[in-house]
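Each remark here refers to the structure printed beneath this line.
For this depiction, one protein chain was excluded, whereas all remaining protein chains were kept in their positions.
Right, chain A next:
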Amino acid sequence: MIALTMIARVADGLALAASIQEDEQSGRDLQQFQSQAKQLFRKLNAQSPDRCTLEAGDMNFHYVIAQGVCYLCLCDSAFPKKMAFAYLEDLHSEFYEQYGKKVPTITRPYSFIEFDTYIQKTKKSYIDSRARKNLSSISTELQDVQRIMVANIEEVLQRGEALSDLDNKASNLFGMSQKYRSDAKYLNTRSTYAKVAAVSVFFLTLIIYVRFWWL
């Protein structure tokens, strides 16, 4: 069961197309997966692995990155991985043919939302168990999917978060030390002023004393 399909540009995580999920199970759950997917797109970069499966509870994210575009779908964990990747490959070949050249130039999110029509059709053929048999025979060469890296979505997202946490803390520390520095400087100057003031008062009294009482 494919619950969600999204296509995004890897460079900046801009969503290009998506398939509206229609299901009874839509709602809060899916909303949460959707935001996870969006976060994931922001995390991805050129160094990310081309193919990856991310576990998220009883659902799995599968994604494929090709030509700077990331194709991602959310499936039940029971859904064959092989199928999922075949599906993504399928999307890729069609998408690249239709819009591949335009991808780097667009700025508006969901510019190719019309691709949704194709996504839905393809999805249907992959979900349909009768059609599935035919497909599976075709895509045997995708056997190597077994070797695809598996990770946990939380970890992937967390990793970034931990780093940014560290970053935050470091910058906090930096800010605080800066503050300490300036405070210390300020204190120093103040004490200097106090000293100078004391000395000058002393001399002033001296002079007055000399001027009025000495003479």
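Criterion: contacts are C-beta pairs under 8 Å (C-beta built on N, C-alpha and C of every residue); 3 or more make two chains touch, one makes a residue touch a chain; residues count from 1.
Everything below uses one rule, namely that contacts and distances are computed from a predicted model.
Think of the chain that is not pictured: of "DDB1- and CUL4-associated factor 13", "Protein YIPF3", "Protein transport protein Sec24B isoform X1" or "Snurportin-1", UniProt labels it "Protein transport protein Sec24B isoform X1".
Only one residue from A:Asp76, A:Glu114 or A:Glu155 touches the chain missing from this view: A:Glu114. Mapped onto chain A, the footprint of the missing chain covers residues 6, 14-15, 17-23, 26, 31, 34, 38, 107-110, 113-114, 116-117, 124.
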